[in-house]
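Could you have a look at this structure, given as C-alpha cells, before my questions?
With one protein chain withheld, the remaining protein chains of the complex are depicted in position.
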Amino acid sequence: MPLKMTIEELRDFFEDVFPQVKEDFVIEEMNEDEITVRLKVSDKHLRPGGTVSGPSMFGLADVCFYLIIMGNVGPKALTVTTNCSIDFMRKPEPRDMIAKARLLKLGKALAVGDVMLYSEGMDKPVAHANVTYSIPPRDEFVR
Amino acid sequence: MPLKMTIEELRDFFEDVFPQVKEDFVIEEMNEDEITVRLKVSDKHLRPGGTVSGPSMFGLADVCFYLIIMGNVGPKALTVTTNCSIDFMRKPEPRDMIAKARLLKLGKALAVGDVMLYSEGMDKPVAHANVTYSIPPRDEFVR
Amino acid sequence: MPLKMTIEELRDFFEDVFPQVKEDFVIEEMNEDEITVRLKVSDKHLRPGGTVSGPSMFGLADVCFYLIIMGNVGPKALTVTTNCSIDFMRKPEPRDMIAKARLLKLGKALAVGDVMLYSEGMDKPVAHANVTYSIPPRDEFVR
Partner (left out) sequence: MPLKMTIEELRDFFEDVFPQVKEDFVIEEMNEDEITVRLKVSDKHLRPGGTVSGPSMFGLADVCFYLIIMGNVGPKALTVTTNCSIDFMRKPEPRDMIAKARLLKLGKALAVGDVMLYSEGMDKPVAHANVTYSIPPRDEFVR
C-alpha cells in the first residue's frame, strides 16, 4: 500500500499537532514498512545515574507508532492509543534514542504494531513496545 | 505480611531518590494491600484539548507501583521496571489523577501487580496498567 | 447498567456457541460487576509435574471475559479477542481453576477488562490476564 504522506508532509503535520514536543523528536526515515524517529535526549529526559526515564521511552514509542499510522492513513489527528505494552530490556545510555516502528496490521478501526528502541550506536535494543491505536471513522479526518 | 516502611518513611525515601519528580507526586494512603498516589497535574502534563499526556500517565503508574514494592520490601532503590502494559480506556480530565496499586505477587526476583488510574472525582477508571519489576538480590539494599 | 442476560440464558447461549468446550466450563455466578467461571480440570489440561497447562489457563481467561461481555451486551457471538496479556505468577495445583472477570470498559467498539485465575481453595492468584475484545456493530447481532 503506498504511503499517504511524504516525509516532509509528515514533519509539517507533526509540528502542527504536537507543538509542545516537536523540539524533542526528529523523523529520520520512512518507507511503507518502517519509520525511524530520534528522541533528542536532554536533561529533562534523564534520571539520576545517567539513564533515560521510562516516561521518555514510553513517549518515544507512542509518537513513533503514531507517525507510522499517519504516514499510512493520512493526517487523522484524533487517532488514540488504546494499549501500549513495553518490555524494558537494557539500561539506556544518556544519549539520543532511536525508535523503529513496524505496522503489523492496519484495519478499519485498529492499527497494531511494534516499536524497537535503541540507544544511538548500540546494537541491542533497550526496549520493545507493542502498541494498538484506535482509528476514527473516515469522516472525522482532520485538515 | 507487615509493611517494611511507614508512610512517612516512604515519603522521605521517595524525596531522596527521585528529587526531580518529588513535586509531582503525593503518597496519600498505604496499607498492606494497596497504595494511593496523586499526580498533581500541571501544564507540563497536559496536551492540547486539555487532556493528560500518555507519558504522564505511564509515569504515574510506574511510580505508584514502585512505591508499593518499597513499602513491602523496604528501600531497594535499584529495583527496575521490566514490563508495563497500559490499557487506555477513557479520556482523562485536565485535573489531578489518582492511582491505586495492588501487589499481586512479591517473589524473590519479581514483583507483579496492577495500577488503576482515575481522574480525581471520576468513578470509572481512565487507564489500567499491569507492571512487573525486577528486585535486586538482598545484598544490594540501598541505605 | 443492568445485565442483558440471566445466568441461565448465558449458560444456554454458551452451550449453543461452544459445543466443543461446554463440558470444560461452569458459569458459577454473575452480577453487574463480576462473573465467576470454573475450569473442570481433567487429564487433557495437565502437564507433567501435575500442573495446569498455559493454553488451558489462557482458554479459561478468554472464555470468562467473553462471558462477562455477553452478559452485559447480549448474545453477540462474533465478538473477538484482540489482545490478551497474561502474567503467570504461581504454579497452579492439579485441580479445578476458578476465574473471576471484571469489565473495566464497555465501549461501542471495544471491551476491556481483567481476569484473576485461582487454583480452587488457594487465596493467592495463579495468573492475571488483561483482555481486550472487539465488539461488532449492532446489526451483526446473533440470534
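Letters A, B and C mark the chains in the order given here, with residues in each chain numbered from 1 onward.
What we mean here is this: a residue touches a chain if its C-beta (ideal position, glycine included) is under 8 Å from a C-beta of that chain, and two chains touch if they have at least 3 such contacts.
These figures come from a predicted structure and were not determined experimentally.
K.L.:
One chain isn't displayed here. Which of the visible ones does it touch?
P.N.:
Among the chains that are shown, those touched by the missing chain are A, B, C.
K.L.:
Touching the left-out chain: which of A:K22, A:K44 or A:K105?
P.N.:
A:K105
K.L.:
Touching the missing chain, which residues of subunit C?
P.N.:
17, 19-20, 47-48, 53-56, 58-59, 62, 80-88
K.L.:
Need a quick check: the contact residues on subunit B for the chain that isn't drawn.
P.N.:
Against the missing chain, subunit B presents residues 82-83, 85, 109-110, 112, 132, 134.
K.L.:
So that we can see where the missing chain sits, which residues of subunit A does it touch?
P.N.:
85, 87, 89-90, 104-105, 107, 112, 114, 124-125, 128, 130, 132
Definition applied: only the chains that are shown with their structure count from here on.
K.L.:
What rotation angle, rounded to the nearest 5 degrees, superposes the C-alpha atoms of subunit A onto those of its identical copy subunit C?
P.N.:
180
K.L.:
I'd like the Å distance between the centres of subunit A and subunit B, where a centre is the mean of that chain's Cα atoms.
P.N.:
24
K.L.:
Can you give the whole-Å distance between the Cα centres of subunit B and subunit C?
P.N.:
Computed from C-alpha means, the inter-chain centre distance equals 29 Å.
K.L.:
Residues of subunit B that contact two or more other chains, please.
P.N.:
85, 87, 89
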